[in-house]
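Heads up, one of the protein chains got dropped from this complex, but the rest are sitting where they should.
== chain A ==
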Amino acid sequence: MIEVKDLRKSFDGVEVLKGITTTFETGKVNLVIGQSGSGKTVFLKSLLNVYEPTSGHILFDGRDIVGMSRQEKEALRAEIGTVFQGSALFDSMTVQDNIMFPLDMFTNLTFTEKKKRVKEVIGRVHLENAEKKFPSEISGGMQKRVAIARAIVNNPRYLFCDEPNSGLDPFTANIIDDLIAEITEEYNTTTIINSHDMNSVMTIGEKIVYLRKGIKEWEGTKDILITSDNKYLIDFVYSSEIFKELREYLIKINKTSIDNIITTVENETDQENI
């Protein structure tokens, strides 16, 4: 579990995060959403201590990263897997070397053991036959999968993903979303995803934190999101007229939970087929 307490971050006197308090639970996919410039990336990087918070506390299962010594931070970071927006794969290394890197740095496994583990995660993210390729030789979707494989190869307790779907087509984005959700369940990680992909919000967001101008404007689950009366949240999530109308219709017919909606659509399709 990650607990964030009154997190503030300023750059040159400009406050970007204005006292955020929230909790991210273990084994759940937690989504941080918000418009561009809302402070999502700063928030994620502050959690990871890439940016030192101006004030506040971030507790990783009770261990406060703020004020930790460098050695303690390095030890904690070995428990964290991160998927960056641009994948951040090492250009000079092959896919296999990229995935093996955390094992090289933080374990004393033999080469055979490392190779076996790499093969396992490559299979897990369905990247067979790409081991010997360089990042520049594979597609954006494959790069994201390599980044996920590298993030999970060391069995992390915490998984951070910064806009994992950016630049991907909707089909590949769904595959990546499903993969992250499955991995969260399998590895029992505390997963935090920065996203502005509404499909991710509706399908894998077990907890959603909505940031606006550096403030936590709303938090809840995907099931209560549809009935929220927060104007900013609704304007953001249902940004197009057609989605707003769909939302109003679903509220009107009292089908507000995601499971309800999916069941309704499936039933209607079945009836049509009959």
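By definition in this document, a contact is a pair of C-beta atoms (placed from the backbone, for glycine too) under 8 Å apart; a residue touches a chain by one contact, two chains touch by 3 or more; residues count from 1.
The definition used in the following text is that contacts and distances are computed from a predicted model.
Entry comment: the absent subunit's protein name, as recorded by UniProt, is "Permease family protein", drawn from "Response regulator transcription factor", "Iron-sulfur cluster-binding protein", "histidine kinase" or "Permease family protein". Although one chain is not drawn, the whole complex shows that of A:Ser46, A:Thr82, A:Gln96 or A:Asn165 it is A:Thr82 that touches it.
Within the set A:Val14, A:Met105 or A:Ile242, the residue that contacts the chain not displayed is A:Met105. Chain A meets the missing chain through residues 45, 48, 50, 73-78, 80, 82, 84-86, 88-92, 101-102, 104-106, 160.
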